[in-house]
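Everything on this sheet refers to the single structure shown next.
Here the complex is missing one protein chain, while the rest keep their positions.
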Amino acid sequence: MASQFKKLAPLLNRVLIQKYEPVTKTASGILLQSSEDKQAVGKVVEAGPGQIDSKGNVIATLVKPGDVVLLPDYGGQKIKLADQEYFIFRDSDIIGILHQ
Amino acid sequence: MASQFKKLAPLLNRVLIQKYEPVTKTASGILLQSSEDKQAVGKVVEAGPGQIDSKGNVIATLVKPGDVVLLPDYGGQKIKLADQEYFIFRDSDIIGILHQ
Amino acid sequence: MASQFKKLAPLLNRVLIQKYEPVTKTASGILLQSSEDKQAVGKVVEAGPGQIDSKGNVIATLVKPGDVVLLPDYGGQKIKLADQEYFIFRDSDIIGILHQ
Amino acid sequence: MASQFKKLAPLLNRVLIQKYEPVTKTASGILLQSSEDKQAVGKVVEAGPGQIDSKGNVIATLVKPGDVVLLPDYGGQKIKLADQEYFIFRDSDIIGILHQ
Amino acid sequence: MASQFKKLAPLLNRVLIQKYEPVTKTASGILLQSSEDKQAVGKVVEAGPGQIDSKGNVIATLVKPGDVVLLPDYGGQKIKLADQEYFIFRDSDIIGILHQ
Amino acid sequence: MASQFKKLAPLLNRVLIQKYEPVTKTASGILLQSSEDKQAVGKVVEAGPGQIDSKGNVIATLVKPGDVVLLPDYGGQKIKLADQEYFIFRDSDIIGILHQ
Partner (left out) sequence: MASQFKKLAPLLNRVLIQKYEPVTKTASGILLQSSEDKQAVGKVVEAGPGQIDSKGNVIATLVKPGDVVLLPDYGGQKIKLADQEYFIFRDSDIIGILHQ
């Protein structure tokens, strides 16, 4: 249903993330699978404005579109927009921002 | 019972939502059902004034009537008003606002 | 025991509600029962002054006597006053105020 | 043990209540027992000064000695003072004050 | 191990209590045991300075040495000091102060 | 691994404690074991600076090095520093300070 919509503006501190496809095949075609490859890395596509504190003020979301982030092994909510698969995470569940 | 009432003014941060019917049939009549189609999309019909914080101030509800929203896979409370089916969600449970 | 008392002044944000009898019989005498009829609608008879916040201030109860309200499917506490059956709900558990 | 003591000054928002004996026998001696008679009604004998909020201030107890109150079906702590049976409730657990 | 120490200065809102021996024998030597005798009555021997609130201020302990208190049926921590048995309770768990 | 380190500066309100060996043998060599001997007594070796309250201020740890303390029957985390066994407790879990 959500496939016909192109853009999602997440509420609160929710973050829309496009996960990187895990490279589990080498150039020669051998499939590599190790426990370390389970880790999810993704790019932030959209980020909500932030959580609301006990005084009604907004605590700005910790990541911004374009950030490459390390995600927890479990959690996140799979959604589909314009036939593309995305994940929704709370910014507080994102482990950190990756740099090469 | 509630069918004889035409309008509901939700309390606090509750949101009255009319879900979009999932299109599970193609023009040629073939039924399509995929796990991605489970996602619920709906239109906000009524929104409560907002949650009350620890100081008694109102934190305005995050969505307004007319917004098309992405809903979580589970949750929401089914109600019936004037023979129409609606759902009640807390604004904090709504994932985000959809744009085409 | 409580039947000999005619009036209850609820404490905090409790609301005394008289539920509407569900109309489950048509004029011609046929019993109608549908899942939608489970929903509870009631009239507010008495409302407590309100919840007390963390600073000792009263947060006024969200409904007032005379309001017709939509109640959750479950919950509420059955009580009897002057041989009439009532229900006690917290105002925060009431879904919204109904209008015809 | 507590039977030898005549008075209890409850701490915080605790309330000492003497329950009314349920009238389960009619004048003609027939025992009446209905689900409505389960409800507990009692008179407040002693009330603590009140709960302490997060700033150390006292939030005065909601009922005072002499109030006739409607109690929840479950809960309360049975105690004995000077061979009389009483119950201890938190004021926030008392449903409301009854008036005839 | 703690038997060789004579004094305990309880931390926070902990209270050191010496329970009264339940009188379960009459003068004529008959053992009396009733459900009411389960109630624990004790004398406050030492009281901590008090709980610390969310601002770091101390909320003074509700009882003081010498107070005779009514204790809950369950809970409390048995300790031994100088071969005497005591109990540790949080002041918020003490029901009230008894007077004869 | 931690055995090669001589000193631990505990974080927050953690307290490093060296437990007293329970004397379970008399001078004549008879082993004494009673339920009262289970109680743990220890000396504070190091104490963290304190818990951080909701405003970011430090609430100073309730005990200091050298204090002899009564510990709860259960809990605490066994660690080893320079081949000596210690226990880590939160100051809020320590029952009180013992005096002879």
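Note that the chains take the letters A, B, C, D, E and F in the order they are written out, and that residue 1 is the start of every chain.
As a convention for this text, a contact is a pair of C-beta atoms (placed from the backbone, for glycine too) under 8 Å apart; a residue touches a chain by one contact, two chains touch by 3 or more.
Note that the structure is predicted; figures quoted are calculated from it, not measured.
K.L.:
Give me the subunit A residues in contact with the hidden chain, please.
P.N.:
20, 22-23, 36-37, 39-41, 53-55, 57, 59, 62-63, 68, 70, 72-73, 91-92, 94-100
K.L.:
Counting contacts across the full complex, list the positions on subunit F that touch the omitted chain.
P.N.:
Listed in rising order, the touching residues are 1-12, 14, 16, 46, 48, 52, 54-56, 77, 79-81, 85, 88.
Keep this in mind: only the chains that are shown with their structure count from here on.
K.L.:
Here's a test of the contact network: exclude subunit B and give the groups of chains still joined by touching.
P.N.:
Taking subunit B away leaves these connected sets: A | C, D, E, F.
K.L.:
Starting from the defined contact criterion, work out which chains touch subunit B and subunit D both, please.
P.N.:
Expected: C.
K.L.:
Can we say the copies subunit E and subunit F touch using the same residue numbers, with more than half in common, or are the two sides different?
P.N.:
Comparing the two copies, subunit E and subunit F contact each other through largely different residue numbers, since under half are shared.
K.L.:
Based only on mean CA positions, could you tell me how far subunit B sits from subunit F in angstrom?
P.N.:
That pair's centroid distance is 54 Å.
K.L.:
Taking each chain's centre as the mean of its CA atoms, how far is subunit A from subunit B in angstrom?
P.N.:
Roughly 24 Å, centre to centre.
K.L.:
Would you please write down the residue numbers of subunit C that are in contact with two or more other chains?
P.N.:
Each of 54-55 in subunit C touches at least two other chains.
K.L.:
Taking the touch definition from the header, please name the shape of the chain graph: line, ring, star, complete or other.
P.N.:
Contact map by chain: line.
K.L.:
Pairs of chains that touch, anyone?
P.N.:
Touching chain pairs, listed by label, come out as A-B, B-C, C-D, D-E, E-F.
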